[in-house]
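A single protein chain has been omitted; all remaining protein chains appear in their positions.
Right after this comes chain A.
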Amino acid sequence: MIEVEELTKRYGRTTAVDRLSFRAEPGLVTGFLGPNGAGKSTTMRALVGLDRPDAGRARVLGVPYARLRHPLRRVGALLDADALDPGRTPRAHLHWLARSNRIPRARVDEALEWAGIAGAASRRAGGLSLGMRQRLGVAAALLGDPEVLVLDEPVNGLDPDGVRWMRELLRAKAAEGRTVLLSSHLMSEVARTADRLVVIARGRLVADTSVRELVQDGEGVLVHSPRPGDLARLLSERGAGVQPGDDGALTVTGMDVREVGEAAASAGIPLHGSAPVRTSLEEAYMRLTADAGEAVR
């Protein structure tokens, strides 16, 4: 369980996070989406006690992170694959992490094996590829078998196999009843993994929704008619959302093709064509974050 309440964090004159509130529940993968610089990393740093919020609070498992005893055994965080000494080996890196939270030493080799980096365990961490360091970061996050996972852009630098590995891993962890918070600036990375979506832009919450709802919001009908004005008025009266396009076509949301056709027929408005359209998740996401940009300006 992760609870963020009215969290505000400023760096000098810039407000990185602005009264942000959301929750991530156990058993679900919560996607944390926003463009670069939206405040995702800041929120996650505040969540694990690295940054002090200027206002509001962030709690994990009901308490501030710093209050947890042996935090690595409760919460696994991957915030930055480069947050290690490049001169140390992956095994040594996991060894001190394990010792710091009294995690059995045997877990180190298990985690290396299981993250697919056992072969590189004795090389300098600084010489590993970004994908390998990312896997090492995941191994570190899961070292203490935590019930909460906080991962900032974990698929960065992973190859397609790695991306699939990550997706299956996170789904499996959520299925075990754990809480997973996964950030990304790309909808396509999160849509197939997350159950819930928390979308932020410029430090503010713009949507707290499910993937399904967001898809439904994007479904509509594209209609061509010689009397677009009359049709738009009619459909609006019946509760649909209507957006006129450049070529006189209308994009109708909240009705399917059959309902649009029957409404037009009952009013005697001719249709030259109608077809279902689906805005992609990516488009829905772009629209959300673009609107937030407008609102702030």
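Things worth noting here:
Here, a residue touches a chain if its C-beta (ideal position, glycine included) is under 8 Å from a C-beta of that chain, and two chains touch if they have at least 3 such contacts; residues count from 1.
By our rule, contacts and distances are computed from a predicted model.
Remark: of the listed names "Response regulator", "ABC transporter permease subunit", "3-oxoacyl-[acyl-carrier-protein] synthase 2" or "Protein-export membrane protein SecF", the one matching the undisplayed chain in UniProt is "ABC transporter permease subunit". Among the residues A:S100, A:S210 or A:S280, only A:S100 touches the chain that is left out of the figure. Only one of A:R23, A:R59, A:R88 or A:R123 touches the chain withheld from this view, namely A:R88. Mapped onto chain A, the interface with the missing chain covers residues 45, 48-52, 65-66, 68, 71-72, 77, 79-80, 82-89, 92, 95-97, 99-102, 140.
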